[in-house]
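This report concerns only the one structure given below.
Here the complex is missing one protein chain, while the rest keep their positions.
Our next item is chain A:
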């Protein structure tokens, strides 16, 4: 167990972050916090991708093209997951922007960011 924590701590961290993120989405009444929860959830996945590229190649260096040493001798982390994470980050930013824009519109229409108040306001109308 201790060994697992020492060597694979990023995986444990990923599941902790996934849990916190999904809990925020479900439990928080504040719309902005919900969106932060979604972001945390996504970030955990980015962490997962990056750490899986590194762990299998212990001591590997970053996959930057002009590295020193003989080709084939230097251990390099897999660049593919890193490219994936870059793309996923861009997607995540776009989603956050759209989500925040919607929240601004909701706030200007209903004057609240809390979901329970929002429910009451909409029920009253």
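Just so it is clear, a contact is a pair of C-beta atoms (placed from the backbone, for glycine too) under 8 Å apart; a residue touches a chain by one contact, two chains touch by 3 or more; residues count from 1.
One rule holds in what follows: contacts and distances are computed from a predicted model.
Per UniProt, the protein behind the absent chain is "NADH/Ubiquinone/plastoquinone (Complex I)"; the candidates were "Phosphate transport system permease protein PstA", "NADH/Ubiquinone/plastoquinone (Complex I)", "2-oxoglutarate synthase subunit KorA" or "Transglutaminase". Touching the missing chain, out of A:5, A:27 or A:102, is residue A:102. As for the chain not pictured, it touches chain A at residues 18, 22, 25, 31, 34-35, 38, 41-42, 45, 48-49, 52, 78, 80-81, 84, 87-88, 91, 94-95, 98-99, 102-103, 105-106, 109-110, 118, 122, 125.
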